[in-house]
Each structure stands twice: as C-alpha cells, then as structure tokens.
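Note that this complex is displayed minus one protein chain, with the remaining chains in position.
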Amino acid sequence: MIKDLIRIKSKMQSPVKGIVTFNKKKFRFSDWFAEKVIKAVAFLSIAIVILIFIFVFREAFPIFKMDKTEAVTSELLVQESYGGTETENTNVKIKDNQLDNSNNNEAPGAKPSSTLLSKTWMPVSDNPRYGLLPLFLGTLKVTLIALLFAAPISILAAIYTSVFAKPRVREIVKPVIELLAGFPSVVIGFFALMVLATVFQNIFGYASRLNSFVGGIAMGLAAIPIIYTLTEDALTSVPRTYTEASLGLGASRRQTAFFVVLPAAVPGIFAAVVLGIGRIFGETMIALMATGNAAMVSINPFDSVRTLSATIGAEMAEVVFGDTHYSVLFFIGSLLFIFTFAMNALAEFYFKNRIIRHYQAKK
Amino acid sequence: MMMNRNLKDTIVESLTGVSVLLIIFIIVSILAVTIAGGWPNLNWAFLSEFPRDGMTKGGIFPAIIGTAVMTIIMAVAAVPFGVITAIYLAEYANEKSWFAKTIRFAVKTLAVVPSIIFGLFGLGFFIGFVGKNIDGLLNGGELKWGQPNILWASLTMALLTLPVVIVAVEEAIRTIPREMREASLALGATKWQTIKKIVIPGSVSGILTGTILAVSRGAGEVAPILFTGAAYFLSDLPHSLSDQFMSLGYHIYIMSTQSSDVDATLPIQFATTLVLLLLTFSLNAIAVVLRYKIRKKEK
Partner (left out) sequence: MNDIKVKVNDLSLRYGTNPALKNISMNIPEKQVTAFIGPSGCGKSTFLRTLNRMNDLIDNVTIEGEVLIDNINIYDKNIDVVNLRKKVGMIFQKSNPFAKSIYENIAFGPRINGINQKSKLDEIVEVSLRQAAIWDEVKDRLFNSALSLSGGQQQRICIARTLAVNPDIILMDEPASALDPISTSKIEELIHELKTQYTIIIVTHNMQQAARTSDYTAFFYMGDLVEMNTTEKIFSNPSKKQTEDYISGRFG
C-alpha cells in the first residue's frame, strides 16, 4: 500500500517548488525587511527616551542662557520697577530679572536662576522668586511619609503571600492587591481629598485639612502595589533549595522565612523600594489634590506642602510659552527625570547585579 | 527564652497577615466610598448629557466620549509599536548585545518616568516642536497644530502606555513553547514565517491583555494630558484631531479642586469617580483573568 502512495506522491508536483538546493544562501526579501522594520521600531523606545531628555532639557535650558544675555538689559530696566511700584510694563522678562528683595540682599541685576536656591517659591508675583527649597523639602517630606507607610506594609504583605499563605489564599490575595495598581491616581487623590483628609483631621486634630501627611499616605497607596509585587517576585525567586535545606535542618517555616528567604531577597526588596520611591517622587495628581499645595518651608508633617511634580501640574497650564516661569517648570521636570532615571538605573544595574552575584556566590 | 522567641515569631507572622488585611481594607474602602457616593447619582441622563449651569448640573457625556476617543487613538498608536518591540525583544534580540540591553533599559525607563514628565514632553515636543513646525509649513504660521489637542494628548499617552503593551506581549510570547518554534523551523519555515504563523497567533491573548491594560492605564492617567489637550469645559464633542477634549480623570480633578462650588457638585464628583473606577477596574479585572489563563497555559 505504501508503494502505491509513493507512486501517487511522485506523480504529484512536489510540495516544494522545483528542486530544493541549500548550497547557496537565498535572499528572502520579506525576512530581511521584517527584521529591519522590527529592529527600527524597537529602536524607537531608545529614541523616545533620548527625545524626552532632549526636549525636557531644551525647554529648561533658557533659564541659564537668559541670565547672561539679559543681564545687561535688566540693569537698564530694573529701575523702572525697582521698589515694588506697579508699572504698566508687565514684561515678563523684567520680572524675571528683578531682585529677590525679601530674601536675598543681592545687588541689582542678579540672575533669575540665582533665586532657585532661595526659600520662596513665588513665580507669579511682581517680584517672582523661584526658590526650589520649599518644593524640595515638600517632596522629601511627602516621599518619606509615603515610604514609611507603604514600604513596611507592602513588604510584610509580600512575605505573607509568598511564605505563609496557602496556595489557594495566595491565588486570591495576590491579584486583589495587584488590582490596586489599576486604581487611577486621580481616584486615589479623590479618596484622600474626600475621606482620608477628614478622617485624619478628626483623629489628629490638625489645622490644615490637606497636608503632607494626607498626601503622603495617599501616595503610599499608589506605591504599595509596586513595592508589593516586586518584593513578592524577589521572595519567590529565592531558589527552592535554600528553603528546602533550611526546612531539612529542622527550622520552622517562620525561621526559614526570616533567616533564610528574607536575607537572600534583600537586594530585590531594595530594588522594589527604590522603584517605589521613584513612583512617589513623580506622582502628580495625588500631590495636587491632597497635599494642600502651599509652598512652605516646614518640617511639620501636618503642614501643607507643594511637591515638585504638583508644581508643574498646577502651573504649567497658566504660564506663557517660553518665559522664565515656563523654563523653571521644565527645569523642575528635568530634575524629576534625572532623579527617576537614576533610581531606575540603580535598581536595574546595582541591585540586579548584586542579586546575581549573591546567588552565584552561593552556588 | 524559647517561649519568647516563639512569641516574637507569632507576632511578626500575624503582622504580615494584618498588612494584607489592611491593604484589602483600603481597596474595599475606596470602592465602598466611591460606590456609596456615586451610585445614587449614576443614571442614564448623567452618562448621556452635557454638563449644565457652569458644570454644577448635568452629565459627563463629553468626558466619556473624550476619554474613549483619546484611548482609542492612543491604543492605535501604542499597540502596533508595543507588539513589534515585544517581538524584537522575545525573538530577535541577542540578550548580550548592547542594542538589546539598551532597549530593555529604555523600556524600563519609560515605565518609571513620572507621568507628568510625559506631559512636559508632549508640550515641548508634540506641541512646541512638531505642531509648531506643521503650522509653519502648512498653515503659514497660523496656529492650529501648535496648541493642545486630542491627537497630541493621545500620542503623549501612547508613549506612557508603550511599556505596558511591551511587557504584556513579551510575556505572552515567551509562554509559546520552544518546541513550536522548532517544529516550524524544522519544516523549513523562515524566522519571519515562524513569527507570523506561530508566534503572533499564539500570543493573541497577550496582545489583548496588553491592549486592555494600556487602555485602562490611559483612561485613568491625568498628568500627561493636563497641558497637552484636556479641556475644562467644552460645549461640543471634538470634531477633529486638532480639537481639545474633556476627560473623566481631568473632570474629577477640576471638579474636586477648582469647581466654583465644590460641595454642590459632590454628587457629580462621586459619580464621575465611580464611572472612571468601574471602567478601569473592569478592564483590569479582565486583564488579570486573561493573564492568569496565559500563565496557566505555560504550566
């Protein structure tokens, strides 16, 4: 029977056109073209990052350049508005070059960028000051509060699901916690504004309803799923042989968790926290809605604050395209970008290498 | 001593459980508060009407449409690029080459860059650079594209959601067993034929997951569109790509912080939040289920 079939087959046209020869490389246009296109598109991710660098920095650059070129003209113009008297001339550039009388006793003709280090953020006054200090302090305060809230709770929850929970519980709890990542930050901000602010005010009895504490807790909520998920990954990727060896030596599950699994996962947990910081640092909507947005220099957690990112969010829509205020906001953006970029690089290269080295050393 | 240690262990172990409960409690609280505050006001009229009387009355119809259109344009831009990049990373990239490493790092960077930075980039690049140049070349300098609109907002959002698509699709592609690729190649298929006929059809659910996650993320984000296209109030729907649009998230933000009478509009704020939350929540739930199925398949 097979002979007949083969006869049929030999009569059939071979499924492979002509005689297949493999002794010469065939050029296949579609394969060549597909690979080129795919590579080019993949490169786009790199290009976008570079473009973000270029365009955010480009718009920030004028605050340094403006100072030099306009230092001369500002001296001429400064008399017009010196002394705080309102003049008809509301030319933005004059404002930019005005003195920061109240804070710095500097000579006339000081650069607008020199006010970046002052203690006052007051960009839309007659005498605009771009002191980033209160913004930095505010961001730092909120980030710290958020981190102190989110990091322990997320790490503990991750330990629970990866070590203690039964598989069935884990399969439910993990996706539920991960759903928190799907809550838009504007929703969390709204919740903070409507509920948390009132609840905390009732508990602590502070004066301003919206403050760095409320904002920090709310931002912590946004960071929980990130820290939780990455910590969970770090804990579950500890080689099973570690756990088995420990259990085999008679250690309890608890002892194994805290003395074997947790130490082995430390670099991964650090990376998780670092990425959590990046998330909190750049969070805008929650900051806008829940921190009160007053640029104050204070270390009291119950005072209102204004964070770097919230400043961009609140003021960018109202600035004049290309003026100093606009550039200063882009400058803040550049700082945020550099910071998160560095955080990511740290998590990616430093901690990851440590994780790899850690396991290799033990092998 | 032994007792003491056991006690300490027990406390720590219960602390881990308490943490889980606390997180779940917060999630449930957000849901409960939003539902309790928003449900009474959620009706057909609210979904289908324009805001009235200085936005103190009426519905959120233009915000729903604006969000929908924006996320559709966003997905059209982000999904093809995301899928192709994922194919590159999973199928072509030599993990040791600097090119592949740099792409991976770039994708991770895009995933962690604060959303407000995307907003700045959209403003500086799409509006200030691309838009202004288009106006200069095509419209003789008349301002049309060099200002915020739905196209620039959608494209800005597409950059933000690109890593979401890439990660989901790459994960799905990696679950396709190596044996399938080998079977195809052993039959004399080229690499591209294998990708086209085996890899892409096999990762359809992953592409779908990535798209849903991206849409959900894009629908909820506000910071990137603050100054690239979202409008406070519009009496009409956007008619062209150069029009501004209203969005659910932005609507919540302005109503709760900048409304003329915040207390009077509370029902609107809660109901809008509920709509946005239901939207993103259900999209995420679908994605979680899909992803779970993909991971199961892998095992």
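By letter and in written order, the chains are A and B; residue numbering begins at 1 in each of them.
Simple rule for what comes next: a residue touches a chain if its C-beta (ideal position, glycine included) is under 8 Å from a C-beta of that chain, and two chains touch if they have at least 3 such contacts.
Since the model is a prediction, treat every value here as computed from it, not as a measurement.
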Of B:42, B:111, B:134 or B:198, the residue in touch with the unshown chain: B:198
Chain A, residues in touch with the chain not shown (by the definition above): 2-3, 5-6, 8-9, 12-17, 20-26, 28
Missing-chain contacts mapped onto chain B: 94-96, 177, 179-190, 193, 197-198, 201-202
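Going forward, only the chains that are shown with their structure count from here on.
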Computed distance of Cα centres, chain B from chain A, in Å: 16
Chain A partner contacts - residues on chain B that touch it in the complex: 9, 12-13, 15-20, 22-24, 26-27, 29-30, 33-34, 37, 81, 84-85, 87-89, 92-93, 99, 102-103, 105-110, 112-121, 123-125, 128-129, 159, 162, 166, 188, 190-193, 195, 216-217, 219-223, 226-227, 249-250, 252-253, 256-257, 269-270, 273, 276-277, 280-281, 283-285, 288, 292
List of chain A residues in touch with chain B within their complex: 16, 28, 30-31, 34-35, 37-39, 41-46, 48-49, 51-52, 55-56, 58-59, 152-154, 156-157, 159-161, 163-164, 173, 175-191, 193-195, 221, 224, 228, 252, 254-255, 258, 275, 278-279, 281-285, 288-289, 309, 312-313, 316-317, 321, 329-330, 333, 336-337, 340-341, 343-345, 348
